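See below for the structure under consideration.
With one protein chain held back, the other chains of the complex are shown just where they sit.
Chain nomenclature is as follows: A, B and C, assigned in order of appearance, with residue numbering initiated at 1 for each chain independently.
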Amino acid sequence: MALKPNPDYSVFETEITVRPDDIDMNNHVHNSKYLDYLLMARYDQMKKDYKVPMEEFVQKGYTWVASSTCIDFLREIKLGDKIVVRTQVNSFEGAHVKVNFWIVKKETNKVAAEGHSDYVLISTASGRPTRIPEEIIEKYNI
Amino acid sequence: MALKPNPDYSVFETEITVRPDDIDMNNHVHNSKYLDYLLMARYDQMKKDYKVPMEEFVQKGYTWVASSTCIDFLREIKLGDKIVVRTQVNSFEGAHVKVNFWIVKKETNKVAAEGHSDYVLISTASGRPTRIPEEIIEKYNI
Amino acid sequence: MALKPNPDYSVFETEITVRPDDIDMNNHVHNSKYLDYLLMARYDQMKKDYKVPMEEFVQKGYTWVASSTCIDFLREIKLGDKIVVRTQVNSFEGAHVKVNFWIVKKETNKVAAEGHSDYVLISTASGRPTRIPEEIIEKYNI
Partner (left out) sequence: MALKPNPDYSVFETEITVRPDDIDMNNHVHNSKYLDYLLMARYDQMKKDYKVPMEEFVQKGYTWVASSTCIDFLREIKLGDKIVVRTQVNSFEGAHVKVNFWIVKKETNKVAAEGHSDYVLISTASGRPTRIPEEIIEKYNI
């Protein structure tokens, strides 16, 4: 069942080049590397699209931590494949933001994996979750 | 919400030693490494507990591929922590087996992450999913 | 002491984007990842510059394996740094090719690491080293 984008939020994208060290004994991209591709895309899009790079969160005394991820592996990715990672915000709640993602093969536009992750904003000082400030929600509200 | 073991199947366990290269910029085990710990545990338990090592599947013309994973990250794991990965079969259906898992801190018995993965049996010859043979289900039925 | 390029062979280059999962607990690129960046660059340059992609070797019954690497780590690489990996052939001998490499920060052109690797051509059939064919040496002789 395909994951439908939430029409209320923009979908952004990041191109990823598969590296030989991403390939495992089955001769395709190792499944845990999909989470690394997703993380790479979020970092890239925080800076490029939301205009609040991770460094700015760190300076303000925050960090983001994944609290859950669900991923469907639909197609294998091989060395030489061009990959696009699309993500969008799905919802905010307190300290949490839920993000939808699609890892897509560029040449065919077929989805290699899709799913959603929940991230929680942590206050570096307390080490505990902290409500996402309105000014951040506004910037992500695109 | 804690994931309850399925009383119909045994829970097996594998100890994992955290390596320095598993630690990321947040100074704890990188989140994609949790999937690598799970994979390590399944390989170990296939051999040690189910008595059908991965090599035997490969010799018989099969391989296992993850088709989905859901994971809740509950506690950070640090370098020096002792980790136990517990897994159990939850159900079989056609070519699929669903597995529950818990990544636990050995010293406190607290759950650092938990979730479930769905694996599909692939026929190497056809490259397509193939019904799990009864003899395999029997061996896993413990 | 800087590694001087061998004037007899071209130096080719590949841009690499640092991923968050490359960063370790010291908050810079983990040292083993430098070897992964080198491998990525060699794959890219085999296809782009030497016009003999790895796949062609595999089809002809060959594979390349690293037999030694020496690397000097000169500067740390941080997330957000743009990296260029330069490599060149240094010499051929029997089944071996020696390659020089420089991992450079794009913005400053400063060398973050440099060294040399020795690769050996393996015959897939025998699993043993095999003399590099003249036609390959010619293609690499640029």
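Quick notes on this one:
Here is the rule we go by: a residue touches a chain if its C-beta (ideal position, glycine included) is under 8 Å from a C-beta of that chain, and two chains touch if they have at least 3 such contacts.
This one's a predicted model, so the numbers in the text were calculated from it and none came from an experiment.
Taking every chain of the complex into account, the chain not shown here touches A, B, C. Residue in contact with the omitted chain (choice from B:Thr17, B:Gln59, B:Asn109 or B:Ser126): B:Thr17. The chain that is not drawn here is touched, among residues A:Thr14, A:Ser32 or A:Ser68, by A:Ser32. Residues of chain A in contact with the chain left out of this view: 20-21, 23-25, 27, 30, 32, 79.
Although one chain is not displayed, chain B still touches it through residues 17, 19-21, 36, 39-40, 43, 55, 79-80. Considering the complete assembly, chain C touches the hidden chain via residues 26, 31-33, 35-36, 39, 63, 65-73, 76, 115.
Everything that follows uses one rule, which is that only the chains that are shown with their structure count from here on.
The central chain of the assembly on a C-alpha centroid basis is A.
The chain pair sharing the most C-beta contacts is A-B. Separating the centre of chain A from that of chain C, both taken as means of CA atoms, is a distance of 30 Å. A separation of 35 Å divides the Cα centre of chain B from that of chain C. In terms of their C-alpha centroids, the spacing between chain A and chain B amounts to 24 Å. Counting partners per residue, chain A has 36, 39 as the residues that reach two or more other chains.
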